[in-house]
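Note that one protein chain is taken out, while the other chains of the complex remain in position.
Lettered A, B, C, D and E in written order, each chain numbered from 1.
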Amino acid sequence: MGKIVTLGEIMLRLSTPGNTRFIQSDSFDVVYGGGEANVAISCANYGHDAYFVTKLPKHEIGQGAVNALRKYGVKTDYITRGGDRVGIYYLETGASMRPSKVIYDRAHSAIAEAEPEDFDFDAIMKNADWFHWSGITPAISDKAAELVRLACEAAKRQGVTVSVDLNFRKKLWTKEKAQSIMRPLMKYVDVCIGNEEDAELCLGFKPEADVTGGKTDAEGYKGIFMAMVKEFGFKYVASTLRESFSATHNGWKAMIYNGKDFYTSKHYDIDPIVDRVGGGDAFAGGIIHGLLTKATQGEALEFAVAASALKHTINGDFNLVSADEVEALAGGDASGRVQR
Amino acid sequence: MGKIVTLGEIMLRLSTPGNTRFIQSDSFDVVYGGGEANVAISCANYGHDAYFVTKLPKHEIGQGAVNALRKYGVKTDYITRGGDRVGIYYLETGASMRPSKVIYDRAHSAIAEAEPEDFDFDAIMKNADWFHWSGITPAISDKAAELVRLACEAAKRQGVTVSVDLNFRKKLWTKEKAQSIMRPLMKYVDVCIGNEEDAELCLGFKPEADVTGGKTDAEGYKGIFMAMVKEFGFKYVASTLRESFSATHNGWKAMIYNGKDFYTSKHYDIDPIVDRVGGGDAFAGGIIHGLLTKATQGEALEFAVAASALKHTINGDFNLVSADEVEALAGGDASGRVQR
Amino acid sequence: MGKIVTLGEIMLRLSTPGNTRFIQSDSFDVVYGGGEANVAISCANYGHDAYFVTKLPKHEIGQGAVNALRKYGVKTDYITRGGDRVGIYYLETGASMRPSKVIYDRAHSAIAEAEPEDFDFDAIMKNADWFHWSGITPAISDKAAELVRLACEAAKRQGVTVSVDLNFRKKLWTKEKAQSIMRPLMKYVDVCIGNEEDAELCLGFKPEADVTGGKTDAEGYKGIFMAMVKEFGFKYVASTLRESFSATHNGWKAMIYNGKDFYTSKHYDIDPIVDRVGGGDAFAGGIIHGLLTKATQGEALEFAVAASALKHTINGDFNLVSADEVEALAGGDASGRVQR
Amino acid sequence: MGKIVTLGEIMLRLSTPGNTRFIQSDSFDVVYGGGEANVAISCANYGHDAYFVTKLPKHEIGQGAVNALRKYGVKTDYITRGGDRVGIYYLETGASMRPSKVIYDRAHSAIAEAEPEDFDFDAIMKNADWFHWSGITPAISDKAAELVRLACEAAKRQGVTVSVDLNFRKKLWTKEKAQSIMRPLMKYVDVCIGNEEDAELCLGFKPEADVTGGKTDAEGYKGIFMAMVKEFGFKYVASTLRESFSATHNGWKAMIYNGKDFYTSKHYDIDPIVDRVGGGDAFAGGIIHGLLTKATQGEALEFAVAASALKHTINGDFNLVSADEVEALAGGDASGRVQR
Amino acid sequence: MGKIVTLGEIMLRLSTPGNTRFIQSDSFDVVYGGGEANVAISCANYGHDAYFVTKLPKHEIGQGAVNALRKYGVKTDYITRGGDRVGIYYLETGASMRPSKVIYDRAHSAIAEAEPEDFDFDAIMKNADWFHWSGITPAISDKAAELVRLACEAAKRQGVTVSVDLNFRKKLWTKEKAQSIMRPLMKYVDVCIGNEEDAELCLGFKPEADVTGGKTDAEGYKGIFMAMVKEFGFKYVASTLRESFSATHNGWKAMIYNGKDFYTSKHYDIDPIVDRVGGGDAFAGGIIHGLLTKATQGEALEFAVAASALKHTINGDFNLVSADEVEALAGGDASGRVQR
Partner (left out) sequence: MGKIVTLGEIMLRLSTPGNTRFIQSDSFDVVYGGGEANVAISCANYGHDAYFVTKLPKHEIGQGAVNALRKYGVKTDYITRGGDRVGIYYLETGASMRPSKVIYDRAHSAIAEAEPEDFDFDAIMKNADWFHWSGITPAISDKAAELVRLACEAAKRQGVTVSVDLNFRKKLWTKEKAQSIMRPLMKYVDVCIGNEEDAELCLGFKPEADVTGGKTDAEGYKGIFMAMVKEFGFKYVASTLRESFSATHNGWKAMIYNGKDFYTSKHYDIDPIVDRVGGGDAFAGGIIHGLLTKATQGEALEFAVAASALKHTINGDFNLVSADEVEALAGGDASGRVQR
């Protein structure tokens, strides 16, 4: 098992209980989550030494985020304390044809206003095996983008494998801004995760196939993966492929390309979905574990797609499953029989 | 946006949490609801000045009903305070092949014992654009039936469009009693909502097609709609058509007839159902909004059926959706993708 | 209606609310349950005088188990009070491809350490019509196995019909131990419930058909049922047949054989499952009621399979349904329409 | 231990959680309770065969009341099923200077509309040791008053000791009506419980001392008790004496008179009060147990006042304490030290 | 009853349930509140037409604040919709010697960034009887301070009585900044509410007496009240006086001065405190109602102090009591006896 570092924002998530609407609810369920924190949790669950790097206020809401990470075994040694607020996102969970809704209130968070001197990235990356970040972090502020650049440089100096989940978020930046920041960062990246839309918006690749309706043929991804590898020299490119039948019923599979072979995973039918937030992060966490521990990219991908399918059955952003549970599903047991 | 008046009973609804049975539950979830109140909520959500007319006790349970209406923007200026009790209905929510159960405890409610002098219907109907009531109101007591008659007369004096949702309830009256009260009231009605069973039980129309099994061909409704228009001169007749596969899985569509053209809506597959109570009322609210604001009866119906399909995904009697959300679904997006 | 006696363990069940995982939950829902107690509840619901026989500590947790039984009408006159602890099982409810999990903590319970002199089985069986036990009881301890033997002998002395649900539990004993205890007990049994796996592990019958995948043809059971009747002289052999599509979606049917005719029930599609624990016990309860009150084994089986299908829609181990509700479903109404 | 019969109404109690006000609450806690049912619970807890006699609808809300009684060991054999509704009371729990509030919605309940032929009082009273009723039962309807009279007559025919808790309720009747009904019933009564206000309003006794402020000297009761014994021949007269410092802090003691000696109990300071509803009923239950099992009226009274003091620390109408717990408090241990 | 306008911020309040600490809680209770909104609620409860003026985002969290106001009868016609976020405060409720804690996250709220053109203050103040604001509003931002000035000027143009609650908040501004903003605004003020600390920090008055320990003699306030009236020409100056014995036990009284007579209210002992947030706002609301409807400043003050004492027994910021309930307490009934 390795030392894995992720950098990003962890937010306070306030969600309405069950399927109640925002305007009906007299209480919010409280968890913490965010793309890179979620990846760290996955890695810790699989037995790695997972470190999450961020900045959080000294008050109890900041402490709550630290405690959520510690509880599930993520190392918080590199978290700087300070700043004013913990970013928030409000979540209303949909059902059937009513979609889930997210309202962001994350501007001015401690990590968005953090300074380079808040972190010693060479110390952080020392002896690390993997560094993971996502396109959300540079999008939250120019300061955060600079942190990502510094972290990537330190990772490369320390010989650490770097992965990115492109994760374009239209509420945080435009595609023009995204490309101006993201394209220069790709030179540090070994493993790139992102679907066609991310590739287009973050990196400027023109989509090849018609992806409307969410039922794209996985094969259609092959061309764009090849182009990505060609331009940026990624060792691996991977993507999930979601079919949205309704808010509670999705299809799910994934593809990976190692510059030579293109592999498509098994398909999962997820019904009902308990909580789909963090599904992509669970995939990234699975890819990291898979590529670090499996013999082939195919086995790595099957682990990752099973892990992320399982995430849809778990409340909260965090994918609270063990490697054994993921292996059991990847190995073919989706019957849901009671385990006594 | 117009002034819309509805008249009826609002009850205290006591439902068991989740899928627990009545005899298992140590608490009841509390909301308020009732056919015409639910329609008023829909209209308020779409931006209309919606007034709900009823009588409620002065105590806090009565106040709770007033507050529930105010919270969601319904005008309560015409609610008379007095009488002894708020009607109650107990609700147990089913799952799969176990049906939901309703136990009524609504006799002797304040509105069931209200007097004509409790309301000044000409003042209420002044400048109104629409008056809606349902077959439940005259069924709860002879006094309430008299209130409906007086309200209809005032509406007609003030030039207000009148709609009815026939809504036969076998626990409240027999079909003989229903017909003796309802048929004379039809002369005030412009828009009539009701399925074949309602048409038969409330108005005495013989069913044309075999509706057993709930899978009636929508076309089978055409004949009965024509007969209804012929006898009572309705401007529009409309009905929903529910397919009950299980307590948690229904099919849903609707039909409308304007005396000339017969229009059938899109079909929705609702799985899982969160709460189907108030689905019909959501349809009536959608029809009112649709006929007031849309160019064609087809657009009005598509709005109404999308609105009522969405209702099945929302807890409580009230259809807490915005016109934008309904338009998005009517416009074709049933994928349930997260809205960030 | 008859006097029905069941003997076994009732445990404290601690389950996480909704679909939360064990490690996420700050509270446990509390119910009580156990194979034979669940059967007693079913019988009480159908109007029988159902007695549950066990030993429970004098403290409040033991009293909680007594109260749970009394609440639903089970007679607790033959429960001995004493011993140290109430057995516990922890339950985490799965969803989609994530299975439910059970953790047992039942060793050293009061009934596992009970002595023959704790019970006067002849008094208990006096005037009884039926005695039911399951393979779990002799598995929990040698002392409990001895209690079963004594109870069976008293039942036979008093002319009581005896049924068993084989219910092999691999965490409690090996198949060798199971067969050494269970086979000698079969001579007391009139009605034997168990699937192929139970027949193999508890009684040593070789499986006939390939049951992997859970989609066995019901007809494949015929041979094994015939062999069971031949060897042990059972009056009836019955089994349910579960298809596990996912943790929340199962198929469900059952078979019965009276030594002459083999009957296969209707098939139920259960989606979503609310709580599948106790489904088999609900079947046993239904078989007892069915064989006591119905004209044919087919009617008995249809009652039992409808009862157990309904169980999957109800929280907790207990099948809290009335005979009328079961009859309605067995009679064909699975539409889940609201009952007002 | 004896057979104890009580007759009256059991209501569905809907209370707001914690200290929330009616208009704040989205859920109600559900318990069942009523004066005589509460007394039956006390008696069952102390080991008696306690029977509660009433009429309850056949639906699940009626069943809920039956189950609540059974759960705690009260015998429900004499409960008649039928009628329309279960009476309701809404409860909002106060704090400090804000009083608790009760809203009754109990008119037209099944027991208020029950007929004499619903009960076979001679069978009910057969072999009974005690029959208890309260002034609430004859107040709910003339039919219920007639039931009380019939029950009293049967009790006397069967040689059963009769107790009454006068319990005047000004929302149910006037003092004139109360006296016209209650005074003729006193001839059946052996043990009369009631404070000065009850004695005045139900029986027409003029108060002796000034009781304003709630700090009456217990001695002031002596005169009125003597008068009551003189007029009606009661064997015992008893009353509690509450000092209301605030909604959450009360003083509590009691007096008893056996026609010869007047005995005043210890004084309890109750802070905080968890739930004071049913405190008087707990006293009545304690008096019955005390007079049946103790050597002196003083011991009986100390048991009763300790039992009712404990009731103030327990949620719900029912006094869920064992005789051992009451004895421990009556014996002097009010330190509240943890019992391990 | 009059038209009363208040201007300020309404925040989302996220509080831990019961007495749990921030770091223990998996859910937050959700209410909305803020100084001036709380005053508006009080006025609406007493029967006035109370308008709350603010700016709130268009999303559902903003709508939640609007709905909370509407539910309790506050008019929301003058609320402008727009901006990015709803201010938040986190609340942890203490007990005994552990204090309650508040964490503010209110920077950048919609009202803090509102522009003068968002409001038409002359229209708002037209026909108003009273305008109330507090020192919190100008403290949240310079823009908000400007809104207060504009509102005050419009109020004076329209002949509206103006009251202020000084309410110094050290986390929002320094005393130097406060005085530079607040002193010039005093010329618009008729009724000034504030304790010695507020008078010192907001207005620059030197404290007269030693207030350490919270047990100041009310008479000590007389001098400072005279000075305040002398300098700013207030018609009334009033203040509450809190004794903090513990987080759950406070003493509470108040003083008022009309430039001629100094009046001290009754003293209340509040134990236990349910929720003390909004106690001061409840006092301000009581003062407004009292001065508008009572004959003397003494009666007005007794109403206000009783109202605010009651607030301490109610969850949430809002003082959900009726004028009748306040009058009953002010009239002397603090016994907390159950109201049936």
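The working rule: contacts are C-beta pairs under 8 Å (C-beta built on N, C-alpha and C of every residue); 3 or more make two chains touch, one makes a residue touch a chain.
Computed from a prediction, not measured in an experiment: that's the story for all the values here.
J.: If I consider the whole complex, including the chain that's not displayed, which of E:Thr6, E:Thr248, E:Thr264 or E:Asn319 touches that chain?
T.: E:Thr248
J.: Any idea which of C:Lys3, C:His48, C:Arg85 or C:Arg276 touches the chain not displayed?
T.: Of these options, the touching residue for the absent chain is C:Arg85.
J.: Mind pulling the chain C residues that touch the left-out chain?
T.: 14, 17, 21-23, 25-31, 59-61, 63-64, 67, 84-86, 88, 90, 92, 101, 103, 105, 107-108
J.: So that we can see where the missing chain sits, which residues of chain D does it touch?
T.: Touching the missing chain: residues 18, 72, 268, 270-274, 309-310, 312-316, 320-321, 325, 329, 334-340.
J.: So that we can see where the missing chain sits, which residues of chain E does it touch?
T.: Interface residues of chain E facing the absent chain: 18-21, 23-24, 94-102, 104, 169-171, 214, 244-249, 272, 276-277.
Note that only the chains that are shown with their structure count from here on.
J.: So which has more C-beta pairs touching, A-B or B-E?
T.: A-B
J.: For chain A versus chain D, what separation do you get between their C-alpha means, in angstrom?
T.: 62
J.: Give me the residue numbers in chain E that touch at least two other chains, ranges are fine.
T.: If we look for residues of chain E contacting two or more partner chains, we find 26, 67, 72.
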